[in-house]
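To start, the structure itself, in structure tokens.
Removed from the display is one protein chain of the complex; every other protein chain stays in position.
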Amino acid sequence: MATVVIMLIALVVVGGAYSALAPSRAEASTTASPEDVTAGRDLFLANCSNCHGLQGQGTEDAPTLIGVGAASVDFQVGTGRMPLQANSVQAPDRTEDFSQEEVSQMAAYVASLAPGPAIPAEEYTEIVEDPERVSKGNELFRTNCAMCHNVVGAGGALTRGKYAPQLRETDPKYVYEAMLTGPSNMPVFNDANISPEEKQDIASYLRHLKDNESPGGVELGSIGPVTEGAFAWIAGITILIGSAVWLTTRSS
Amino acid sequence: MRDEHVGTDVAAPEGQNLPDRFANPGVPAHRFRTTDTDTRAAKRAERQVAVIFALSALGSLLFIISYFAFPLEGTFSSIQRSTWTLGLGLGLAILAIGVGVVHWARTLMPDHEQIEQRHDIRGTEEDRTEAAAILQDGFEESGIGRRSLIRNSLIGAGALLPIPAVLSLGDLGPRPGDALTHTLWRNGVRLTRDPDELPIRAQDVTMGSVFHVIPEGLNESEHPLEEKAKAAVLLIRLEPGDVEDLPEREGWDVDGIYAYSKICTHVGCPVALYEQRTHHLLCPCHQSTFDVAQHCRVVFGPAKRPLPQLPISVDEEGYLVATSDFPEPPGPSFWERG
Partner (left out) sequence: MSTSTNESRHTTLFDNKVVDYVDDRVGTSKIVRTFARKIFPDHWSFMLGEMALYTFVILLVTGTFLTLWYVPSMGLTTYEGSYAPLYGQQMSHAYVSTLDISFDVRGGLLMRQIHHWAALLFVASIMAHMARVFVTGAFRKPREMNWVFGAVLAILALAEGFTGYSLPDDLLSGNGLRIIQGVLLAIPVVGSYLSFFLFGGEFPGEVIIPRLFIAHVLLVPAALLATIAVHLALVVLHKHTQFPGPGRTNNNVVGYPVYPVYAAKAGGFFFIVFGIVVLIAAFVTINPIWNYGPYDPSPISAGTQPDWYIWFVDGALRLWPGWIGWPGMDGGGIPTELTFLGVTLSLNIILPGMVLPGLMIGALFTYPFIEQWVTGDTREHHILDRPRNAPTRTGFGVAALVFYLVTSLAATNDIIATHFAMSINDLTYTFRTLAIIGPPLAFWVTKRVCMGLQRRDRELALHGRESGRIVRTADGEYFEVHEPLAPAERWTLVQHEEVRPVELDSSGKHTPVDKVRAKLSSWFFEDRIAPVTPHELEAAHHEGGQEGEAISSHESRSAITGSGTQEPAGQQ
């Protein structure tokens, strides 16, 4: 009995240490590149036209890209959501297939099909540190984003297996573009609803969260009472019962 | 289920004088610990306990030093440093005392099992007779049995006494009246963005958008949070052809821009999740799902009633305005709702 308890405690300790020390995913790098509509068209025909049509007009399998704008392409291809790897409820973000230069070229081509949301200027995708703006970002995020993405961007569930992804590691440019274009089931937050400065505030708030680890210690995924309750039972009660077992056994 | 009785009817063999049940073999012989028999082991245990208590002292010391060495500077890292060191110090200080004492008890205090007899909980016959007699005598001495005037008047007084107690809670709260049926929305009240109260133009609400809305003037009202809990609204644009036709709601939308109450008709959480492509609204609390294309009818979950629609129009400057209050009380159901 004591052996079992000791092994259980060891498991908890080792597992906990791993979770605390395991490396986090690296951020995708984003560097600006010059646009080349023609190069973009070639890439488009090779990788996207099967589903989106030769003129980007859309088919049964995929929606039209006419009017989606450079921002949509930069977001979808830049985060690896497109080209779609497999049919599922939702395109997950994954390691992107193309370099930023290629992405920009494809974006330039799609933008040339019809006017649409543009890739944001760098002045709006830089992180701002002014506390007033970070506070604004916090307020806006809570009202417009937290219900799907969770108050600290830990992610959340939608219906039928869809989800709002976690935002801890997301590049500010993609945060901006996602708001602007409303990918998948995310609603559109156009610039009249959330202005460019406000979008910047939101991204800055998210970055503030990432840069400031919880002062209370291990965050358990910032999921809230679920992981806290699970931890209390799995770690807390186990350790306490373990000590009770030790206490009541005879010394040899 | 098949009734299994196992082993109950084994017949006693003849000529055997075995009892029907096993007898209790008594407390087993005491086994001595190494610390009982070996003085060196006992001394070692003593030293171990001392070391553990010393760890506790170290913990307290760590707490004291950290309290002054790591002040709070408003940054998360400083708070984290303080919390960790104070916590480690305090935790060690307390835990080590416990571990030390228990180790001491386990290894050095006597561990001979002792036996104590249980006593009857129930009183003896004498106790019971005596107690009954006392209660009876006391009752008779009080006279309440004989003096019915006293008894009845006491009962009368006692029956009335709780009423002041209950009545003193009378000003506990206003009666609901029709408070739950009215919100700040009226004809001409502008729809504004939550929380800044900036008005919204119809042309701003593009396809696939969702705006979180409060009535103009909410932040200046006497009870802003209470009004918000009834008046919060979602503004969504759909293709006019996508929405189910309801003749009695003709003119409640503006070119496919619809306004619905944001307060869930289940138990009142904000139904804030909007799925653009499926045009479903999802409440995160208990997963009630409303289909905007069917005028927010419930398609999944514990809610029953659809979200009430707010009839809207456009004013002369192009801003969205309500044309009346909700046609029914928004938010969770209540008995007199009708």
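To keep things simple, chains are lettered A and B as they appear, and every chain counts its residues starting from 1.
Keep in mind that, in the parts below, a residue touches a chain if its C-beta (ideal position, glycine included) is under 8 Å from a C-beta of that chain, and two chains touch if they have at least 3 such contacts.
Just so it is clear, the structure is predicted and the values come from calculations on it, not from any experiment.
Only one of A:82, A:146 or A:203 touches the absent chain when the whole complex is considered: A:146. Chain B residues in contact with the hidden partner, per the touch definition given at the top, are 1-14, 16, 18-22, 24-28, 36, 67, 71-72, 74, 79, 82-84, 86-88, 90-102, 104-106, 109-118, 121, 172-176, 179-180, 194-195, 212, 214, 223, 225-226, 228-230, 232, 262-263, 266-270, 272-273, 284-288, 297-305, 331-338.
Chain A residues in contact with the hidden partner, per the touch definition given at the top, are 89, 131-132, 134-135, 137-139, 142-143, 146-152, 154-157, 159-161, 163-164, 205, 208-209, 214-220, 222-226, 228-233, 235-237, 239-241, 243-245, 247-249.
By definition in this document, only the chains that are shown with their structure count from here on.
Centre-to-centre separation of chain A and chain B, using mean CA positions: 31 Å. Looking at the complex, you find that chain A touches chain B at residues 139, 143-144, 147-148, 156, 158-159, 162, 182, 184-190, 192-193, 212-217, 246-247, 249-252. Only residues 31, 33-35, 75-77, 79-80, 83-84, 102, 106-107, 111, 193-195, 200-201, 204, 206-212, 270, 272-278, 280, 282, 284, 287, 289, 300 of chain B touch chain A when the two sit together in their complex.
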